[in-house]
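The complex appears here without one of its protein chains, the remainder shown in place.
Right, subunit A next:
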Amino acid sequence: MSCMKRLCHETRSHDRLRRTLAVCLRLSRRLLLKMSEERDAAALSGSAQTEGEEDLFVSAMESPEAARLSAEDISPSSNGPKAEPMLLDDDPDDLFAEATEEVSLDSPERQPILSDGPSPVITPVTPVMISSRADVFDRSPDQDEDEEENRDTFDIQISVSDPEKVGDGMNAYMVYKVLTKTSLSIFSRDEVCVKRRFSDFLGLHSKLASKYMHMGYIVPPAPEKSIVGMTKVKVGKEDLSSVEFVEKRRSALERYLLRTVKHPALLKDPDVLQFLESSELPRAVSTQALSGAGILRMVNKAADAVNKMTIKMNESDAWFEEKQQQFENLDVQLRKLHASVESLVCHRKELSVNTASFAKSAAMLGNSEDHTALSRALSQLAEVEEKIDQLHQDQACADFYLISELLGDYVRLITAVKGVFDQRMKTWAKCQDAQVMLQRKREAEAKLQHANKPDKLQQAKDEIREWEGKVQQGERDFEQISKNIRREVGRFEKDRVKDFRVVIIKYLESLVHTQQQMIKYWEAFLPEAKAIA
């Protein structure tokens, strides 16, 4: 990393510690914590846990000698996960400069982050990080995080397959095989296979949302219900559209699970483990749209919407304001992009149909042609076009399953992200309400001071203490959710770069494949065309 050396020379007179910390920061690929995302700090990938990072940070403070990293120490990581996208910035200097700016250890934003330990609900993989702290500085922190990445993405594979119809008529439902292969210790076996139905997935999501959303975690949304789609399946139509529907759903369910376990906290959640491992699962009745729980959900949603309009939050943290705006914009943009891709899928299917239609017509023309060689060539042309029609169909599938579905997933994810920001607002409002209440209690107490009612006075004092506690709790909650959101957003931003890249790579592969086939088909036809005499 020659640019790092450059930084060491070019930065102004910062003390050595700061410089080293800047380097640490750069290498540890901090996820969030930035006030303003001017540069693509999050370009650096790797799913380092914030807590782990903090530990790195803290330990670096304690032992600056150990933290002395130079370009030579960083040996190229030997890991080879393809899913590990290490992005390289195009302007390392700026990043370093900015990194050094960031490293103001006295900044108030830093303090709560440094002082907080891992939240009790989340049990990230930090224990490993902490224990190997000594190792961290011998080898590249990249490697460490890559291993974690390894652990997350490679040591667990989930597939949803073999849709099977159970039952008859309107009570029928599809059952999917969920196969989990993993070497993670939290799982009881290496390989588990269970059968789940759609409402089970919805139930899982519902539980996770109720547990984690209010803390600011971005819980991946479950695939959407479709009454029309399911009815066709139930009724037993074996036509193309219901087959496509089942495949679409199967794929969506698989992506849903993969996204859920990619979240370090959710991976450890007992409900998730139970979903993946236990052979019997209590039926999630409350996911039905028209159930009591369903109606309650709708009512709550409406109430939330009203509240959102009435809460006017004093945003002290520009980061949140900016991020919220960004997500609003992204929402609009992704929807537009999604619509364009859906149009592509549609037109590609049309192209396939029209090519097949032309193929038939060319065959008829060949039959009608009385010149023998030309007749044969036209028939061959018809055959080529038929094969190409199949290629178009395959390409349309790739268009859809790779790009269109990814965008659909992200549109839904953004809704979840926005939801998390709303939760923070609610938490703030609760905190505000508690403060108002406290104020009132204090005023009441002040009045009672002159009223000579000793027992009431005592009660008032008790109430004041109670509400002081609540205010403190509210402030803590708010800080916690703010911190969680920053981390979650950073993780989200890093993941999306990865997700999109993986999809584009696969898409390019599909294109290369179709072009390869096309070349083959046309090269076989060329001599036929030349043979027309």
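Definition applied: contacts are C-beta pairs under 8 Å (C-beta built on N, C-alpha and C of every residue); 3 or more make two chains touch, one makes a residue touch a chain; residues count from 1.
Quick note on the criterion: contacts and distances are computed from a predicted model.
Asks: Of the options "Nucleolar protein 11", "AP-2 complex subunit alpha", "Ribosome production factor 1" or "Sorting nexin", which is the UniProt protein name for the chain that has been left out of view?
Replies: So the chain that does not appear here would be "Sorting nexin", according to UniProt.
Asks: Which of A:S210, A:S357 or A:T415 touches the chain that is not shown?
Replies: Touches the omitted chain: A:S357.
Asks: Tell me which residue among A:S340, A:T415 or A:Q439 touches the hidden chain in the full complex.
Replies: Only one listed residue reaches the unshown chain, and that is A:S340.
Asks: Quickly run down the residues of subunit A that touch the omitted chain.
Replies: Counting only subunit A, the missing chain is touched by 1-3, 37-38, 40-44, 71, 74-80, 82-90, 92, 140, 142, 326, 329-330, 333-334, 336-337, 340-341, 343-344, 347-348, 350-351, 354-355, 357-358, 360-362, 364-365, 367-371, 373-374, 377-378, 381, 493-494, 496-497, 500-501, 504-505, 508-509, 511-512, 515-516, 518-519, 522-523, 525-526, 529-530, 532-533.
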